[in-house]
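The complex is shown incomplete by one protein chain, all other protein chains being positioned as in the whole.
And then subunit A:
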Amino acid sequence: MADAPLALLAELTHRCPLRCPYCSNPVELARAGTELSTGEWERVLGEAAELGCLQVHLSGGEPTVRRDLPEIVAAARGAGLYANLITAGVLLDAPLMARLVEAGLDHVQLSIQDAEEAGAERIGGMRGAMPRKAEAARLVREAGLPLTLNAVVHRQNLPNLSRMIERALEWGAARLEVAHVQYYGWALLNRDALLPDRAMLDEATRVVTEAQQRLQGRLVIDYVVPDYHAKRPKACMGGWARRFLGVSPAGRILPCHAAESLTGLDFPNVREVSLRAAWEDSPAFNAFRGTGWMPAPCRGCEHAEQDWGGCRCQAFALTGDMRATDPACALSPHHAVLAEAVASAGAPDFRYRGFTREDILPSHDVRLSNA
């Protein structure tokens, strides 16, 4: 039988005031009207804890657009889950922070798009985001909560990596995640503008390694390297349906937040089945669990139980076959497509994700322009 999952990724909404060009949300976003209600989330959180989850990552989109976020946090804590908020921070003001602390929030992960205001605005597509993030960081620390900064890095902001590390120190973060973009969804559409070349990547790795040494005991830096320069794929999500499950804004139960990009799998919905039934018995969760489903060259490969054949979404996006070996693997017959993508990268313009303005924020600081 399947081991119990460790964490639930609760995607509360696809709405977000930012429009990052590498967003992992599906290209077809769920509208507000289809989102799960407070009561439905409360039930789902209880089911997750009962199934064995220990943490819940409250994410989106931007989870703070939901007015019932404090109730959802309280439900998570009530169920015994460690409650982690993943936010862009631009809506996190003092009254909301106070309600979240009161509800028992354990930790905040705050994204930054770049080290300085101009770059961050261009990449995130929202004017004035940076000072609001700085203020959010201050509120989190003032409340005594631990803060992690999350920096998604790519061709456009990699030159500023050292200054992003300085921001993390300045804002009082205990951890910094430096993650290279994963290319599916929006990021794949923007790949040419985002993918770094080898020299940029090597420089980034050098900067991170140096900072990890220098800042030991002050700042923990986690570094996720990009697949496009790798010889072996990452164990995506620690293996399909092995450790994590996600619930989409509209209630679809997923082995990973990106899995909706796969066509041909029928993901169950919390409105119809329990998390346990989905985890243990649904064809979608069992489709790529373990090693039995693997074709060559994964089948029988000595690394099969380390990387689990890599990412299904990446395999699907790049080969059209979700069962294929992840092209990030040097043994994949499609491995060359990654090198070709690296060679042709360099386009400077983004295609932004976006709802119309009314769907997102009733204010006027959401800019729908291009840089």
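Going forward, a contact is a pair of C-beta atoms (placed from the backbone, for glycine too) under 8 Å apart; a residue touches a chain by one contact, two chains touch by 3 or more; residues count from 1.
Quick note on the criterion: contacts and distances are computed from a predicted model.
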| item | value |
| --- | --- |
| Missing subunit (named according to UniProt) among the choices "ABC-type quaternary amine transporter", "Electron transfer flavoprotein subunit beta", "Pyrroloquinoline quinone biosynthesis peptide chaperone PqqD" or "Copper-containing nitrite reductase" | "Pyrroloquinoline quinone biosynthesis peptide chaperone PqqD" |
| Among A:Leu96, A:Ala134, A:Ala174 or A:Ala230, the residue in touch with the chain that has been omitted | A:Ala174 |
| Touch criterion as defined above, residue of A:Ala4, A:Leu96, A:Ala134 or A:Met200 at the omitted chain | A:Ala4 |
| Among A:Gln109, A:Ser261 or A:Gln314, residue touching the chain not depicted | A:Gln109 |
| Residues of subunit A (touch criterion as defined above) contacting the omitted chain | 4, 6, 50-52, 54-55, 57, 80, 82, 84, 106-107, 109, 144-146, 148, 174-175, 216-217, 220 |
